[in-house]
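Just one protein chain is left out here, and the rest sit where they should.
Letters are used for the chains, namely A, B and C, taken in the order the chains are written, and counting of residues starts over at 1 for each.
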Amino acid sequence: MVKKIFIVIILGFFAVMLLPLAKDFTPFQELSPVAEKYVEDGPEELGSANLVTSVIVTYRGLDTLGEVAVLFIAAAGVGFFLRKEEKGDKTPKRGSSQILQSGTAFLFPLILAFGVYIFLHGHLTPGGGFQGGVVIASGMVLLLLSSASAKINENVLHLVESLSGASYVAIGILGLVLATGFLDNRFLDLGEFGTLLSAGAIPLIYSFIGLKVGAELVGIVNNMQKDQS
Amino acid sequence: MIKIQIKIKTYTESGAMKRFKHTVLLFLFLVLLWALLTPHNMQEIWAGVAVSALVALFTLRMDPVLGDLKLTPKSFLYLLIYIFVFIKELVISNLDVARRVVDPKLPIKPGIVKVKTKLNSRIGRTILANSITLTPGTLTVDIKDEYLYIHWIEIKHDDLEGATKDIVQKFEKYLEVIFG
Amino acid sequence: MELAGAIITLIGSIFLFLGALGLLRMPDIFNRMQAGTKATTLGSILFLTGSAMAHAECTCTGKIVILILFIIFTNPLSSHALARAAHFIGIPLAKKTVKDDLAEDEKKEEGGQL
Partner (left out) sequence: MVNIIYQIAGAIALAAILLAFIRMIKGPTAADRVVALDAMTIISISLIIFLAATLQRVIYIDIALVYGLISFVGIVAIARYLERGI
């Protein structure tokens, strides 16, 4: 009872604290100079329908490389700290039901394809490399939830991860050589605005980001699973 | 626990033919998914075919659950009939729930009954369980081999045969032809 | 066409409401799940269909079809997983409950093993 009252008091405190924010909220009417440049020149210069994508992949592409590197370090850290520690309790875990197992076996490939769809259409839809990678990883989580004995070929995983990371950097350098700067997407044809093969190298770059993020997150989930059993 | 694992093993050890069928069907499903997701032009279709082939290859070692589908004209016909039966039952079940919820007396007589299914394929049992969950007054709680445990909101039969006849057989006769 | 879409949406929203009402009124978790799963499934299907019909010029019909198929397949699946868990951890059934074959069978199995 005391706990419930305490929770209510904390919730009320947050409500009072956040109320002025909601009351005095006025949306920005004008863009800042940097944003204005992106909004006005972005679609023409880079040919990407999703402006956020053109900012993430091209204008601030170097930052994205840093983000992927941070994720890689996180995955490596998880792998390092979750090395086989013998656990005391070996209570048998309850297996999942047949229905969930076969349902997952049917859904998993569809989820993979959906993840690929998201990162391949990063320049047209609100998706992108990171979101697609997370969808792929959620499919993997579902697989591990349905059968604890499910295994993934780690060699393939590492191969995908390293190849996509290396290709990402290689495309960045290609942009430096063939176009104006690192990760410049304009060394490929910009194509027709709004179709799949448009926006130069953006779909390619986002695919590699998506594959890399997906492989890293699947690796993290896989390491946690190994630590559990 | 051990029993379940042995069960899985016998399923995965079945023939290469089944796996091939599963892969082809999965590829078709993936192409269909892609076609529904994207606008129609040549670029998208080629991309969809390539992605579907890659995903189908990548998941080649998984359980070939779709390998149990039967591809005869009769099974297609039964699939169509099944879809209509399913929609009918779904609407009836919703009206049923609505009636029970609105009634101030809350007329329920719940319990968990045991029923038996003749289906052998795993995906067939999954579809059966899902159909049972979405039809009037029933909810699949657990499955042990060929016995399904079903929460029934208003028990009409106490015994296994009667409950099986009431709950399972309206779907089973179609699913048996489609999945075996 | 627009009017038909609007009416279908309205019917769907009524089913959603009844499902939520059932969630509130039913006495135990399995009965709640029955109301919740069935009514929200048909309700959301009707809701989505109605929204799609009212704006037929939108190119998004395929995605809505996928969403509907996804809901039909996964909603009962997650309900089943939850019901199984709820029965396993021994959440009590309502007082009106007549019989429980699953609990009896599990008791028998344990007895056999011991």
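Just so we're on the same page, a contact is a pair of C-beta atoms (placed from the backbone, for glycine too) under 8 Å apart; a residue touches a chain by one contact, two chains touch by 3 or more.
All of these numbers come straight from a predicted model, not from anything done at the bench.
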item	value
Among the chains presented, those that the missing one touches	A, C
Contact with the hidden chain (one of A:Val57, A:Ile118 or A:Ala215)	A:Ile118
Contact partner of the left-out chain, one of A:Leu51, A:Leu142 or A:Leu174	A:Leu142
Selected residue (touches chain absent from view) among A:Gly61, A:Gly127 or A:Gly214	A:Gly127
Interface residues of subunit C (partner: the chain not displayed)	2-3, 6-7, 9-10, 12-14, 16-17, 19-21, 23-24, 29, 32-33, 36, 40-41, 43-44, 47-48, 50-52, 54-55, 58-60, 63-64, 66-67, 70-71, 74-75, 77-79, 81-82, 84-86, 88-89, 91
Hidden partner chain, residues of subunit A it touches	91, 93-96, 100, 111, 114, 118, 125-127, 131, 135, 138, 141-142, 144-146, 148, 228
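Basically, only the chains that are shown with their structure count from here on.
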item	value
A-C or B-C, whichever has more C-beta pairs in contact	B-C
Computed distance of Cα centres, subunit C from subunit A, in Å	30
In subunit A, residues with contacts to at least two other chains	94, 97, 99, 103
Sites on subunit B at which at least two other chains make contact	33, 37-38, 126, 129-130, 140, 142
Contacting residues of subunit A [partner subunit B, same complex]	92, 94-95, 97-99, 101-103, 105-106, 108-110, 112-114, 116-117, 120-121, 147, 149, 153, 195-197
Footprint of subunit C on subunit B - complex, ascending	33, 35-39, 90-91, 93-94, 97-98, 100-102, 106, 108-114, 126, 129-130, 133-134, 137-142, 144, 149, 151, 153, 155, 158
Touching residues on subunit A, where the partner in the complex is subunit C	94, 96-97, 99-100, 103, 107
